[in-house]
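Structure below; questions to follow.
Here's a slice of the assembly, chains where they normally sit.
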């Protein structure tokens, strides 16, 4: 299974060249991970933080292959590319424009890497690419 | 006295028209208030938050008179336009380009408006326009 979202390219994303400024893509990658946890995994970042849990991003790789322009409606997808005991690497793509990999670590209350809870692991496995 | 900073206009500030996107000006206004408290008042936002204090912005008015372009080095100034018992309104200007007014409220530990501490009030008074 793949988590999918359409992101319309708006004024706030674009640089003086009229194309998406690449740090805005990093925000979109985070949006994909955040909506995946909120809408699919069922663990929103708000309740996570309130529970003293966290899921820091420890690495991000992005390749920018084709530009996106103001008004484009870009389809983003997220899949789990690698699932570790306490971490996961997401493959996040925007069509043939952007290919990103974001690695996160699950941290339970003591702010050290912790094994994924079973319910989360099950959903991550179902989205393994 | 007036608090002054030069902000160089960079790629991240500019929109597809090649001029500063106005929400970036709101960030610059916040930068002026934040650096004023850090460098002049001597109360950085970090220690403030660690002490359970806060200073929310409750109103912002901005007039955009002339555009700023990539590469411009813009001089910003901040002065206290109105000083209340628990609040202050800052006049924040970017030359003849932007005129902004930001109103903040001082909140001590209980998250209700509180009178300015004497040391802060003294400095705010010294910057009254």
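Things to note:
Labels A and B are assigned to the chains in the order they are written; within every chain, residues are numbered from 1.
To be clear about the criterion, contacts are C-beta pairs under 8 Å (C-beta built on N, C-alpha and C of every residue); 3 or more make two chains touch, one makes a residue touch a chain.
Computed from a prediction, not measured in an experiment: that's the story for all the values here.
Shown here are 2 copies of a single protein sequence; counted across the entire complex in this file, the number of copies is 4.
Methods note: only the chains that are shown with their structure count from here on.
One inter-chain figure worth recording: chain A and chain B are separated by 33 Å, centre to centre, where each centre is the mean of the chain's CA atoms. Residues 11-12, 14-18, 21, 23, 70 of chain B are the ones touching chain A in the complex.
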